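Apart from one protein chain that is not included, each protein chain of the complex appears where it belongs.
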Amino acid sequence: MGASVANDGPGGKVPVGVLGARGKVGTEVCKAVEAADDLELVAQVDQDDEIDALVTSGARVVVDFTHPDVVMDNLEFCIDHGIHAVVGTTGFDEGRLETLRGWLGCSPGTGVLIAPNFSIGAILMMRFAAVAAPFYESVEVVELHHPTKADAPSGTARRTAELIAAARREAGSAPIPDATSTGLDGARGADVEGIRVHGLRIRGMVAHQEVILGGVGETLTIRHDSMDRASFTPGVLTGVRGIADHPGLTVGLEHFLDLD
Amino acid sequence: MGASVANDGPGGKVPVGVLGARGKVGTEVCKAVEAADDLELVAQVDQDDEIDALVTSGARVVVDFTHPDVVMDNLEFCIDHGIHAVVGTTGFDEGRLETLRGWLGCSPGTGVLIAPNFSIGAILMMRFAAVAAPFYESVEVVELHHPTKADAPSGTARRTAELIAAARREAGSAPIPDATSTGLDGARGADVEGIRVHGLRIRGMVAHQEVILGGVGETLTIRHDSMDRASFTPGVLTGVRGIADHPGLTVGLEHFLDLD
Amino acid sequence: MGASVANDGPGGKVPVGVLGARGKVGTEVCKAVEAADDLELVAQVDQDDEIDALVTSGARVVVDFTHPDVVMDNLEFCIDHGIHAVVGTTGFDEGRLETLRGWLGCSPGTGVLIAPNFSIGAILMMRFAAVAAPFYESVEVVELHHPTKADAPSGTARRTAELIAAARREAGSAPIPDATSTGLDGARGADVEGIRVHGLRIRGMVAHQEVILGGVGETLTIRHDSMDRASFTPGVLTGVRGIADHPGLTVGLEHFLDLD
Partner (left out) sequence: MGASVANDGPGGKVPVGVLGARGKVGTEVCKAVEAADDLELVAQVDQDDEIDALVTSGARVVVDFTHPDVVMDNLEFCIDHGIHAVVGTTGFDEGRLETLRGWLGCSPGTGVLIAPNFSIGAILMMRFAAVAAPFYESVEVVELHHPTKADAPSGTARRTAELIAAARREAGSAPIPDATSTGLDGARGADVEGIRVHGLRIRGMVAHQEVILGGVGETLTIRHDSMDRASFTPGVLTGVRGIADHPGLTVGLEHFLDLD
C-alpha cells in the first residue's frame, strides 16, 4: 500500500509535519513517520514553535495530536496553505465539523481526516461485529482493561454495542434470548441499547475487547488485544497515505480502509 | 429476515421439500424446517420414495443432502419443475456446474445454490480474515478438532489460509516476518501458500478455528467454535429463504449473506 | 490409574451397580461403566426394581443418581451390605451427613462419596484458581452458558469466587485494585465476597468458565469448557475406582484426585 499523495518530496517520499510533536502521542507519531520508507518527517512543531515551519519545510500532510483549544487554528492554517491534515485531537462537535466543511469548500483539493480512534484493530472489530450480528441470536461484549481506568464500560465497548444494536435493528432481529430470572445484581453486565456489556479490570491488562456471537450449536468470537500504546501508529500512517485521495472532510478512519 | 420466496403456501409459509430426508443431515434439516415459523415441511423424500412427491406436495424449495451419484438427476427434476434447490451434496466439478447452468438457462426464474459449507460462522470467519489480512504484518491459522479426524490441517483451515494468501497478494503485502533459525521440525506448523497453519487434536473438541492477526502493539483474533452438528442448519435456512431472490446458479452461501 | 477396589469380580473387573439406571444421568453412567475395561456393569436398578439385585449381582460399588427422597434408604441398604457408594444425588445437609457417618461407623471398611460436582475440569479450575489467587493483585470470574439458564451467575462461578476469596483472605492479600468511578450499572459484574463475577448467556454455548488473574505485566487464565453432558462420567469413574481406598464418608471428588 504505497503512498498515493501526489506532490512527493525529494526521493519520492511524502513530506510530513507533526503538530504536537513533543507530546506523548506526537513523539510516537514522529518515530513511526521516520521509520516508514515512503514518508519523510520534515517538521516537528509544538507549543512554542512557529507553525510557519509547516510551509517552509514543504510538508504535504500534517498530523495533529494537540488540544481542542488550538486544533481549529491549526486546521485553518493547514487548509489555507493546501496542506492535508490527519487529526487525532478530540473535541469535534457538529459545529466545528461544519466550520471545517466551509473552509474546505474554498480549498477543494485538500483533505482533512478527523478520527476518534486510530486503532485499525478496534475499527475492524467494530465493523465485523456489526456485520455478523444479524446472523446470530445472541451477542455480548466483554472488555478488559488495567485497574486504573475510571470508566466502565470503556468508550469503545459502548460504541461497539451501539453499532451492534443498530445493525440488529436494521435487520429486524428478534430480541436476544435470556431466561435469567434469579441472581445477583450486575451478574448480567450493563445494558447498552439491549446489548449486554461486561467490563473487567485486571492488573497486567492494557486494552482488550471481545465480542461473542452465538447461534444454534456455534459461536463466533472477535477479539482485539492492544498491548502497546504504539498500536495506533499504523492507523495514523494509513491516514497519512490515504488523505490525498480523500479531499474534503472525512470523519472516521474506517472510510480509508477497504473493507468490502 | 423474513422469507422472500414469492409463491408462498397456505398461511404465508414457504413449502419446503427435503431430499435425503432420512439421512443424518437430512433429519436435522427436516427438524429445522419444521421449527421455523416461516417455512412448512411438505415433503420428505429418501432413497425408495417417489421424487414426484415434491411436485404433488407443492414444494417451492427443495433441500438436497443426498449423494453425488443421484444429485444431478434430482436437480434436473427440480429445475424442470421450476423448484428452487439448496444443495449440500458434494462432488460438483466445473463440468457439473456447466451442465446446471445449461438447464437453468431454460428455466430462468429458478435458483440453485451449491454450497460446500453451510456454517455461517465459518463463512464469516473466512471473510473477516481475508478482509483484515492486508492490514496486518502477521497472520496464522490454528484449528482444533477431535482426535478421530483423519486429515491435518482441516479443509476449512486450508481454505482460510488460501483466502488470506490471495488477499495479501492482491494488496501487495510484504512477506510475513519470521526470524526462526533453530528449533524442532513442525514447530512452526504447515505452510499453506506462505501462511502457517497449526492443527490440534484434542478429545472433547468438536470443530474450532482461530485466525490470529498481528501488527505493531496489537492483535486481532477471529475464532469460530462449532460445538454441535446442528450448527449448519441456520445456513441451510438462509439458503432456503434467499434462493428465490437468486435465480440461476450460485456457488457458495456467502453470496446470500449481506457482508458489505 | 487402574482400579484399586479389592474384591474384584471375574476377570479382575470391579462389579458395579447403578441406582437410577434409567434416568438421564444414570443412562450415561451405565454406558461409561460398560465402556470401561476395568469395570463391569452387573446391576441396573431404577424406581420399580428390587434393590436386592445389588446384592445378588455381587456389586462391590454402587453409583447413585436418584432423588433426595430415596437416596438415604439406598445408602442405608448399601452400607448395611458393605457395598461402597458413589453419590451424585443432591440434597445432603449436615444432618444427613451425620447420619451417614453414624451408619458408616458400624461398617468401617465401606466408603461413601458424596459429590456435588463430578466434572474433573471444574474441580481442577476451582483448585488452580484458589492456589494462584494469592500470587496476583487482580482476579475476576467470567462464566458463559446457554440462554435458557435461570440463574446468574452460575453456582460453579459463585463457588469459585468464594474459594478465591477464602484463599486471598488466608494469604492476607490486599484488596483488588479498581479505580472505576463512573459508568453504567452492572458493567463491573456481580460482587461475590469482593470477587467480580460476570455471566454471559449466549445461544450455542453449553457451560464454560474462565478465571482471569493478573499482576504486573502478566495475566494467567484458567478456562473450563464443558461441551457435552457426558463430561461428568470420567469423574464418576474416578470415584468408582477410588472409593475402596477411601473408607468412611468423603464429601467432594477433589479428595480422590492427586492434586499436590
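The letters A, B and C name the chains in turn, as written, and every chain counts its residues from 1.
Basically, contacts are C-beta pairs under 8 Å (C-beta built on N, C-alpha and C of every residue); 3 or more make two chains touch, one makes a residue touch a chain.
Everything numeric here is computed off the predicted structure, so don't read it as measured data.
When you scan B:V112, B:A129, B:A165 or B:V192 for touch with the missing chain, the hit is B:V192. The omitted chain makes contact with just one of the residues C:V63, C:M125 or C:A161: C:M125.
Note on the undisplayed chain: of the listed residues C:R188, C:H224 or C:R241, the one touching it is C:H224. In the full complex, chain A touches the hidden chain at residues 204-206, 225, 227-228, 231. Mapped onto chain B, the interface with the missing chain covers residues 136-140, 142, 144, 147-153, 176-192, 196-205, 212-219. Contacts to the hidden chain, counted on chain C, fall at residues 1-2, 119-121, 124-125, 128, 131-132, 134-135, 171-172, 215-231, 233-234, 238, 257-260.
What we mean here is this: only the chains that are shown with their structure count from here on.
Chain centroids computed from C-alpha atoms place B closest to the centre of all protein C-alpha atoms shown. The geometric centre of chain A is 34 Å away from that of chain B, both derived from CA atoms. Distance between chain centres (mean CA atoms), chain B to chain C: 40 Å. Residues of chain B in contact with two or more other chains: 225, 227-228, 231.
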